[in-house]
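Can you read through this structure? Questions will come right after.
Shown here: the complex without one of its protein chains, the others still in place.
First chain written, first letter: the chains are A, B, C and D, and each begins at residue 1.
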Amino acid sequence: MKKTSNRQVWFNIAVIAAAYVLVTILLKGNLLNRQYTSLLVPIAVNIMLAVSLNLVTGFLGELTLGHAGFMSIGAYTGALISLNLGKTEVLPAPAAFALALLCGGLMAAVFGFLIGVPVLRLRGDYLAIVTLAFGEIIKSVINSMEITNGARGLSKIPLYSNYTNYTVVFFLMVLTVLAVTNLMKSRDGRAIMAIRDNDIAAESIGIKISHFKVKAFVIAAFFAGVAGVIYAHNVGLLKPGTFDYNKSIEILVIVVLGGMGSIRGSIIAAIILTVLPELLRGTDNLRMLLYAIVLIAMMIFNNSKIKEGLMMNRTFRKLGRKEA
Amino acid sequence: MSILKVTDMTVNYGVIQAVKGISFEVEQGEIVALIGANGAGKTTTLHTVTGMIPAKSGSIQFYGTDITKVPAHRIVSMGLAHVPEGRRVFAQLTVLENLKMGAYTRKDKDGIEKSLEEIYKRFPRLEERKSQLAGTLSGGEQQMLAMGRALMSKPKMIVMDEPSMGLSPLYVSEIFKIIQDINESGTTVLLVEQNAKKALSIANKAYVLETGNIVLSGDAKELMNDDSVKKAYLSE
Amino acid sequence: MALLEVKNLGISFGGLKAVDEFNITIEEGQLYGLIGPNGAGKTTVFNLLTGVYRPTLGTITLDGKNLVGKGPAEICKCGVARTFQNIRLFGKMTVLDNVKTALHNQVKYSEAVCFFHGPVYKKKEQEMTDMAMDVLKVFGLDGYGETLASNLPYGQQRKLEIARALATNPKLLLLDEPAAGMNPNETAELMDTIRLIREKYHITILLIEHDMKLVAGICEYLTVLNFGTELASGTPAEVLNDPKVITAYLGE
Amino acid sequence: MLTSIMEQLINGLRTGSIYALIALGYTMVYGIAKMINFAHGDIIMVGAYTLYIGIALLHLPVLPAMLLTAVVCSVLGMLIEKIAYKPLRKAPPLAVLITAIGMSYFLQSVALLIFSSTPIPFKSVIEVEGIQVGTVNISGITIVTLAVTTVIMVGLTLFINRTKAGSAMRAVSEDRGAAELMGINVNRTISMTFAIGSALAAVAGILYICQYQSLRPTLGALPGIKAFVAAVLGGIGSVPGAMLGGIMLGLIESLSKAYISTELADAIVFGVLVVVLLVRPSGLLGKKKLVKV
Partner (left out) sequence: AGSDTSDTTAAADTTAAAEESGEQAADAADTEGMEEFLIGSTGPLTGAAASYGTSVKQGEEIAIQEINEAGGVQVGDTTYKLVLNFQDDEAKEDKAVTAFNTLVDAGMNAYVGAVTTGACLAQTDLSYEANILQITPSASAEAVTANPNVFRMCFTDPLQGEMIAQYVVDNGYESVAVLWNNSDEYSAGIHDAFVETLEAADASLLVADESFATGDVDFNTQLTVIKNSGAKLLFVPAYYGDVAYIVQQAKDAGMECDFVGSDGWDGVLGQVTDPAMVEGAVFLSPFLATEDAAADFVSKYEAAYGATPDQFAADGYDCVYAIKAAMEQAGSIETEALIQAMTEITVDGLTGQVTFEESGEPAKTAKYVQIVNGEYTAM
């Protein structure tokens, strides 16, 4: 058993390194066109968002529709910092960006804590609606604030995290994925999953439900905030309307498609769903239609007998190998 | 006449084969017991018979009709009722609503009223609690409700999955009496029980299931005296 | 001093007094049985003891410490663990993880370790795995470590629930119909296991059961509950021959 | 001042009654099929366009056109259920939610391809005189909407609680397997739920378009979300709750826009929702789900 977990670690390291090398070769060798180059950061952002949402929705088992709210808090906090400190050269760019990341994440985490109150009282769809409401309140407040420049938004945000800095983005993404993966394999992670599976039983073995529910929200909010900071410094422009419930739903789609509670699934789905609309560009006005059809088809396939059959073959093969 | 005839039935959960090609028959008016250890496949067998899960292969006949591929709800209206494992009462419905739900396939209003009275007579506790939400009943009360609910459909045959589970000794005897009662009034019974002794004592015929296979079968009274059965299931 | 002292306990749902003026005293190391007709309020007593419900009346003290008003998690930390009449496992987690989760308050490490693992993590997790496997072995579940809990057959699920409760290292273990759904052989096996865990882990056990063979076979003392109040108490021999108990509960 | 408050209350009633009507459909489908049908708003859109086709292109009289709308929507609802949701019966509930979102995109894109994105003006086919209360005027369409919503609410409540089909629905919503064992055809029951839910969406579409008189492919999205919020506010699954929630939502929206801030109106509305749910975690009229340990 110990051996397999070691092998797993090495395998993960190999995959991460390979991914990094691949991206580097593609970029440095100019093998990737601009369209796909500009997708590198959004993919990383979506992976971070999906993995963090998975913590709440997949592992804690609470449906939330306000993840984009945390993202926007991170994005605006980070952007304001680098606009006020980085651009005016109060701080050198790397320091400003690091500060932006940290503050963006922390500010989002603070809001994650605030939403902890309803989380403790509400269940299922009621919680979903309250998180949706929460996201919309954030949007609405940002839209009417002076410092965020209202509906006109913030522009000319320094592009600290665009594709030229992909190493930093890649590092942050890996950090997020590893942190969440590790967390789920630890005692806190087990407590979170236990609450999902049976909260009454979890309490009966001494797990404080309130503590872990809030904790999951805070951690998820933190990473969503960091993802927001990266988003802001990639696009260079922020508008409150970008972070509405449609954005939250977009992230949720990734999580569910990838499989609730599957981090690898979230990563794969984030890549597919970020690239798919771009692949469909050639189809012109049929694009959204095809996107919808593909999405429905993927969901159905994901839960179909065909896939079960495929998976079964794999399990069989695995079993065979074990015996051999 | 054999009213339920199961031939070579296999059932899979994914790659796991839970029932491995069993055959058995239930004749009109009989009580047939199906006994076996935990995980032997008893529940799976019952679920397959009443159409809740599909058989991988083999056939199931009810009154001569092949019901292997018939959906569960149609099987119920053919006169085969099921008291499921774990009771599965409708938790947010009242006791009375649960019972009425049992008579869903019936159209005779007066008949339904009469059945309801009979059931209240058998389980006075249910009448006391008729407007309580079923989910808040105690375990044993729920078991009574599940039984009453199945009887409300006035079935020709009823399959029961561990009806005595969670019942107090008094009620265990009561339940077995009720089963005999039902049987005497013309309902055929297929009974899965952990309480093998009681089950065998009221049954005509019995099958012993082990890891998905029928390993023994025969007259219930004879099986009661079978050494291996004694050792494995009756442990005096 | 008695381990558990319950005095004058009461709760009602709507108009129904589910438990009323209930008293019970359990000495350390005792194997105590709580029996009674269906709907008598036995499970409700468990729920009151473990903080799932808050009593409207009465006191509960464990080792001299008051338990009333504490939440289930806190009461567990005080040393009370339980199983449930309708099984409540962590279905989508493995058997091993079910038990490791219950070690939550036994083996601890910091948040930083949760995120970044490292040597402490390895050591502590190994420690937890070993402890969990020990408990699983007692129930013959050590071969199922990587099986999802929800895929276990009913009888094994019951055992896993007991194993999980044991892992919290309780002083008092509450078992709600542990033998339900087991055949006589399995019940006999379970009786041995219950005796074994009492010896091995030095704990006190309070159990609800309708299987009289089990009750008479292992319980040292019994209380019979009827309509929420005590009907009789005493040794199994006394209680099970009490005519009141026979008419209300046992029959024949 | 008093008239202005009256006027604003009536404005609230006007939007609220539409929300309520849509929320009824939401709650109906949710209550039985246990899924948030995100495509519900888009079925409303389809209903609006169908009415338009019936009246402006096929030149049907008003009532047949409305009937056509109801039929088209019901059939569409059942089809969607059959094609997109039924294969996911055994999947986790969220999978169905996502498919519903996909369905919503799908309907919108089809409408976009057929009718293009340019809004189409559409003159109301419901000509009812408003009534004058003092100095305040309540428009005819508001009265019609309120009346229709009330009738539907009462009808739906009776249907679910008093009829056999209704009780089958309630059983299915609790435990599909056990319902099957009662002899209930679960597939047909769910199909019927979608048919009724979509017919309600058709009614909502008709009244919506008569009130706002402009067709566009995205017209169902926002009221869909608002109605969902209304349904939750009232206690999702509760039919009277949906009506109450819808009307409350309309009133709160109107009053906060009028007397607090138009810019923060959304924040206020959602804020009130959060507070209400914190006080009553199962919505205004929702039943608290009992879990016996």
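The rule is short, and it goes like this: a contact is a pair of C-beta atoms (placed from the backbone, for glycine too) under 8 Å apart; a residue touches a chain by one contact, two chains touch by 3 or more.
In this text, all values refer to a predicted model and were calculated from it rather than measured experimentally.
Student: In the intact complex, which of the depicted chains does the undisplayed chain touch?
Tutor: Checking the complete complex, the chain left out touches A, D.
Student: For a quick check of understanding: of A:Tyr126, A:Phe212 or A:Tyr231, which residue touches the chain that isn't displayed?
Tutor: In the full complex, the listed residue that touches the missing chain is A:Tyr231.
Student: Spell out, residue by residue, where the missing chain touches chain D.
Tutor: 4, 7-8, 11-12, 14-15, 109, 112-119, 121-124, 137, 139, 212-214, 216-219, 221-223, 253-254, 257-258, 262-263, 265-266
Student: Could you please point out the chain A residues that touch the chain left off the display?
Tutor: So the residues of chain A touching the missing chain come out as 33-35, 37-39, 42, 140, 143-144, 150-153, 155-156, 159, 231, 234-242, 277-278, 281-288.
Operating definition for what follows: only the chains that are shown with their structure count from here on.
Student: Between A-C and C-D, which chain pair is linked by the larger number of C-beta contacts?
Tutor: The comparison resolves to A-C.
Student: Just how far, in Å, is the C-alpha centre of chain B from the one of chain A?
Tutor: 49
Student: As a quick test, compute the distance in whole Å between the mean CA positions of chain B and chain C.
Tutor: 30
Student: Hunt down the residues of chain A that sit against at least two other chains at once, touch-wise.
Tutor: Within chain A, residues 200 contact more than one other chain.
Student: List, in ascending order, every residue of chain C touching at least 2 other chains.
Tutor: Only 43, 52, 84 qualify.
Student: Tell me, which parts of chain A touch chain D in their complex?
Tutor: Contact set of chain A toward chain D: 57, 63, 117-118, 121-123, 125-126, 128-130, 132-134, 136-137, 139-141, 143-144, 200, 245, 249, 252-253, 256-257, 260, 285-286, 288-289, 291-293, 295-296, 299-300, 302-304.
Student: Show me the residue ranges of chain C that touch chain B in the complex, using the header's touch definition.
Tutor: So the residues of chain C in touch with chain B come to 13, 35-40, 43, 85-86, 151-156, 177, 180-186, 188, 210, 212, 248-252.
Student: Going by the contact rule at the top, pick out the chain C residues touching chain A in the complex.
Tutor: Chain C reaches chain A through residues 50, 52, 71-73, 76-77, 81-82, 84, 88-93, 97, 100-105, 107-109, 111, 113-117, 121, 125-126, 128-129, 164-165, 167-168.
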